[in-house]
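Note that one protein chain of the assembly has been removed; the remaining protein chains are unaltered in position.
In this document, chain identifiers A and B correspond to the written order of the chains, with residue numbering beginning at 1 in each.
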Amino acid sequence: MSGSEGSEPRSVHIKPEEVERFCEFLYRRTGMSFTQGKRYFIDRRLEDRIAATGSSSFQAYFSLLRADADHEIEHLINSFTVNETYFYREDHQLRCMTSSLLGGIAVLKPPGSTVRIWSIPCSTGEEPYSIALWLMENWPQVDNYNIEIVGSDIDTRALKAAAEGIYGERSLMRLSRDILTRYFKPTADGNHQIDEGLRGSIEFTRANLIDAQDMGRYRGFDLIFCRNVLIYFDDASRRQAAENLYDCLRPGGYICLGHSESMSRISPLFNVRRFPDAIVYQRPEADHG
Amino acid sequence: MPLVKGGARGSGVSGDPTPQRPTLDSSDAESRWTAARALAGHAEAVPELAAALDRETVPRVREAIMTALMRIGDTASVEAILPCLRSQDAGLRAAAIESLQALPEVIAPFMKSLFGDRDSDVRLLATELARNMKASEASSLLCDLIEREQHPNVCAAAIDVLMEVGTPEAIPALEKCAARFAGTPFLPFAVLVAIARISGAEG
Partner (left out) sequence: MVDIGAPAKVRVLVVDDSSVVRLYYRSALESAGFEVEQAINGIEAMERALSKPFDLVIVDVNMPRMDGLTFLRALRRSAADVAVLPALMISTESETQDVAAARAAGANFYLVKPVAEAELVRHVCVLTGAVS
């Protein structure tokens, strides 16, 4: 035990069978699984969470986790995933959008029609702006359609920041110099603000995924990005959110989840669709009996 | 600029296409879906939802009815869902288990009777309901079950749940189960794994 101020938590020794028990719980709940080679990665995070919760043993921690005391599931998932938002995050889905999904949508909709895309949660705006930038840079048919992009979140402070559109280096790190100069202006304090035209073209709204009435105001979307939020919800809330999202899509519309997420842990309402760049989920065109 | 501000409803989307008020009896699935979703949280709608569940064939409407009952989450809604455990339809059975699993406190008083059901399929499915209960309670219920249970697949299902919820008190019952089914495929293996996982719990 070190002699530093404050007591160092005694490091709890975790047995292999306990790690198995934990891994099965995590896999069942989230779909996340790890190969033998990643074992130390799990051990470390498990030790961290045991210490962070002040648990005296693995068993004490596991009971806490099962009961989701103090939002432990959220903390646990956060420790296993990278949560920061930035431009062009998970760009294989953006690529899927322009390479595959919009092609299907354009077949059904004549030029001049509206294509509606929703980013929910949009957080501080990186995702809806990324969608806009990507479309303008990568979709040859972008000028043939009216593209409505809506960005929604439950957090009004995040929405305010999104509307302001000011971002730091870390958030912009995936953008090329070229895109940065063409679509952003540097601000006095070393940040960049996205063009007024883009800021004005995204509708930012407050919405709660679990609130059916709230979500009932949204209809007719061709594509929804709902990334890295459903994994945190409990079973009942996930089902509720899935039903709400289903209603917000037009028949045949698509929904993209986060990279660690799967409809297998959420809802059977959607069909699984494979495209070269991504697996996405689709609201069926029609009901089967 | 191709980007256009549209908002919630969008510039091109017309109003609600279903003209008359949607009910659980409506001839089209979309209306029945809308009606079911609107009834979530309305305890007085349980009889209506139960009746609809009985006759509904479209999977997503069934799902919405189940969700509505689950969100009401009282004893009456549990009683409405329970008969689905006996259905020939695997999808309906799965949906029922999921909804009931979300209501551990409400389903608790039914567990003894479910574990004593004459139908082994019902006993088997019911083991999943213990998973979301407090470990001591779940472990105790499942041990009582495996002590009496003759059907190997029911024991197997119980053991799978015990891997997660089992306390050290469950070990004797597990060992007896392995002895009872010694020489059969699978169960002795399952007991070994379960005991290993549970023993890891010993301080």
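Quick note on the criterion: a residue touches a chain if its C-beta (ideal position, glycine included) is under 8 Å from a C-beta of that chain, and two chains touch if they have at least 3 such contacts.
Note that the structure is predicted; figures quoted are calculated from it, not measured.
Peer 1: Out of A:104, A:216 or A:268, point to the residue that touches the absent chain in the complete complex.
Peer 2: The one listed residue touching the chain not shown is A:268.
Peer 1: Give me the chain B residues in contact with the hidden chain, please.
Peer 2: Touch with the absent chain occurs at residues 88, 90-91, 93-94, 97-98, 101, 121, 124-125, 128, 152-153, 156-157, 159-160, 163, 184-187, 189-190, 193-194.
Peer 1: What chain A residues would touch the chain not displayed?
Peer 2: Residues touching the hidden chain, for chain A, are 24, 27-28, 31, 33, 262-268, 271-272, 274, 279.
The rule is short, and it goes like this: only the chains that are shown with their structure count from here on.
Peer 1: Sort out for me which residues of chain B touch chain A in the complex.
Peer 2: Contacts found on chain B: 1-13, 29, 37, 40, 57-61, 63-64, 67, 70-71, 98, 101-102, 134-135, 163-165, 196-197, 199-201, 203.
Peer 1: Contact residues on chain A for chain B in the complex?
Peer 2: Touching chain B: residues 15-18, 20-21, 24-25, 57-59, 62-63, 66-67, 113-114, 116, 132, 135-136, 142-150, 197-198, 200-203, 205, 212, 217-220, 235-236, 239-240, 243, 246-247, 267-269, 287-289 of chain A.
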